[in-house]
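One structure coming up, written as structure tokens, with questions to follow.
One protein chain is absent from this view; the other protein chains keep their places.
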């Protein structure tokens, strides 16, 4: 049985995107990694070709395509072996906040630009002292007439430098229950009082512009609120299923890419007697074990995508997947490095970039420890 | 989405079987474990209630039900925490040889009895020097007029003592290619020259009558051959997909049963401050991890069952599942023992029997090393 | 540093090796393990040679040696047969509480018969339904004249129904805020009225020794049966666990070594697909892993034993050692069975009971999670 049903249209879209990646992304990746950022022009090209916001409703300028297109974008981008052009984050994690909670005006105003690539988005939740513990958030939003004044700082913000629009989570200092105090606001680039901090140096994700954001008496119009005031937590929760599913999907494709490279290496690299590594039973079995885990991961991931597309609530299962799949990236990428050995220690061996980039997967979008806490709670342990 | 579609009829069958297990199996299990065998009467009762050969064609006296009924039997029997009444082996591994390769006469003669429980079956392939290496088989079958004369010995034969009918794999000593020399024959209990050897003592599977079988000038009618002469290997191969799938299914259900016990223990056992084990984060996370692996294993297993029922060839995937699922039984059963701790060292804690029984799963029906060899070959490594 | 055994240690090791070669019999071992019978003759022989209680003072028939030498003996015994080894080494289960914390009178009365093999001892610590938490005991010892009266139930007491004396951990002060003042340790003679035993039956391993749930019903003991001082029980039991865990580690190492050697013999003679199992590359990788785990587990065990004898062993190192050695033994015995294939699951090929005994040690005196808590407590302090 096929768990997911890719149509002819899906396949054509995939082929177009793959070709685009070959022509316009892969040749530039090394430069972007060196620059520690992807030029906005690349985002624009993605938009022009219709690869952004595939899942956003057509009536607001999105492409109104099903979630499988998002999966395809994640898969093909994974194959470019870089993380900078974070379309899935933009299209399927940030923009959905606007789609689901934005007012009519907001949707009309921003979604078209998000789709064309003229607007690159980011979501600003994490703070230096509020990582896993969102309730510890200290950024405040206070109403002042028709305006809302935001003060505070955020960190580890993906697309932090490129972002033209940031969805900022901020707290109402006057609310007593910290879990009913958070609201989400849209802050545009250039708003007075909104500044970018350092471009953070990382182990990986080099082409990814991760930054600190500062808000100092940053005044935005009241209408820039997403959804109801102080309901930010619920909104965040509602979006977690898709966010975590995206992580699992990215992880799954990364694993498959790594594995392909390992198989190719072991089949083509021979010892001095001419025997390929893949014929050494010890390596052979390792490849088989990785193929098995990748296969099982694929089945599990596809089942979740199908359930998600059916609109089922699979929060618990997506938390399981987020931690299990991202842990799998660590196990596999380290094993692949082991199989290739010393040659894998050079950046010129592309596998190394994957290994460096993947290390953050078990940490971001909620650490895997947080995932387990959620699953444990939801299971009544 | 539901990968498997259980109908009302399936559920009723399950409930009937569950009740039967409660009434007629579970109360006797301790005795059977002590006796190292299950009385034939228990098999008979299974047959009377329609729990044997559910998947065998109705026109030959089987129940002609789909494979989901076999899955249900495996699941409910797994919940009896014993291995002696090996209905899945009988109904879904041995009898299928008769169904697929038996002559019209053979099918008419034996399948009804196999279904009623009057005939308990076993398959005799393994020899003391031919475990994983089936080609090393030394048991011979030579034609002598209308008769076939079988000489040799088999070991590790499940149902070896109870078996009324044994499917014996034997080699044609005159064939040169060892891979085209094996034929399958039906040998009935009481045939002169067919004797049972020792009842083997094992780490687990105590209620399971595992034995050696000896054939000394054992003469059987030529018609007792299954399929074509010297085509035994192909027949064995053709049946491996279902055999290994059954192993994976049994393993999956065993894992779920173990896990249930661990969760119950950790929720109900409290330290001297009244804090339940399940609230200790270290244990809590272990439970979550086991739940996750069990969940993923369930999805993978159900997908394979669905593919198998569609008649797809998923040999490679079933080999993956056989090793992955049976390895999972080891990981989980050991972790469950760890969580329960010293109390789990007593046989009175039922968990221990499961731990002992499961140790053989990565070994039987083709060791997990053999599974990996097959996957590696099929993957062109 | 010096990683070599000294001359007398090598001699002890060799003596035990010769002893097991001469006295341990495979079929006898399998029978006793299956029947749950005790190898009385072999114990007598081991006592004659001074292998039991070698760490006792000479006046109590010991050799005044350390935990290190005791570990060498445990390792060699378990290497030859895991269950026989456990049976011999655990006959005096708990006797170290007398050795380390007891009075001269108590030592004279109880250590000597243990070293002679005339008396089994049994540490009665665990209580039903409270896992491995010793902070509070339901079993109480109340002042009674100048003596004590003990009431309560202890679960899964090794040697429970064959013990000449018990080491019983009792609550003597319900009002004490912290465990380290709450408990006291007592010696209770096996024949004291009021003791009833319920046999636990067969267990995962260590099956030549019995185990029982032991009930103490108004059991009266004299003041001279208190070990050390009143309220010292909690620190005593933890100190005892440090020594016991290192000894268990040595047994785990021996079990791993024994299963490893059996597997090596097997793969060198067993052929499949026309070549010896030993010549399959995957076998190489399995064997390498087994050898590595035995190597570091043994080295660590020796270090822990040496540290104890120097009076410097802390709970962290003891638990690190037990966790590491037990894990290694589990991994090695597991692979030994796997290398044997179907035969590994068969009782007569022995490795399966090495595996079961390894798991017994893994779960005995605190499973992994308990060990981790002990280790972490020494590093980051009390959990809030």
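Per-chain residue numbering starts at 1, and chain names A, B and C are given in the order in which the chains are listed.
Definition applied: contacts are C-beta pairs under 8 Å (C-beta built on N, C-alpha and C of every residue); 3 or more make two chains touch, one makes a residue touch a chain.
Only a predicted model underlies this, so the values are computations on that prediction, with no experimental measurement involved.
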Of A:213, A:277, A:294 or A:381, the one touching the omitted chain in the full complex: A:277
Selected from A:109, A:229 or A:359 as touching the chain missing from the view: A:359
Sole residue of C:214, C:297 or C:363 that reaches the chain not shown, by the stated touch rule: C:297
Residue numbers in chain C that touch the chain omitted from display: 1-6, 9, 68, 264, 267-268, 275, 278-279, 281, 283-285, 287-289, 291-292, 295-297, 299-300, 302-303, 306-307, 316-317, 319-320, 323-324, 369, 371-373, 375-377, 379-380, 383-384
Where the unshown chain meets chain A, residue by residue: 126, 129, 131-133, 135-136, 155-156, 200-205, 269-273, 277, 280, 282-283, 286, 330, 334, 337-348, 352, 355-356, 359-360, 362-364, 367-369, 372
Interface residues of chain B (partner: the chain not displayed): 280-282, 284-285
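Keep in mind that, in the parts below, only the chains that are shown with their structure count from here on.
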Pairwise touch network: line, ring, star, complete, or other: complete
Longest centre-to-centre distance from chain C, chain (CA-based): A
Centre-of-Cα separation between chain C and chain A, whole angstrom: 52
Distance from chain B to chain A - Cα centre to Cα centre, in angstrom: 44
Separation of mean Cα positions, chain C and chain B [Å, integer]: 38
Shared interface positions of chain A, touching two or more other chains: 281, 284-285
In chain C, residues with contacts to at least two other chains: 282
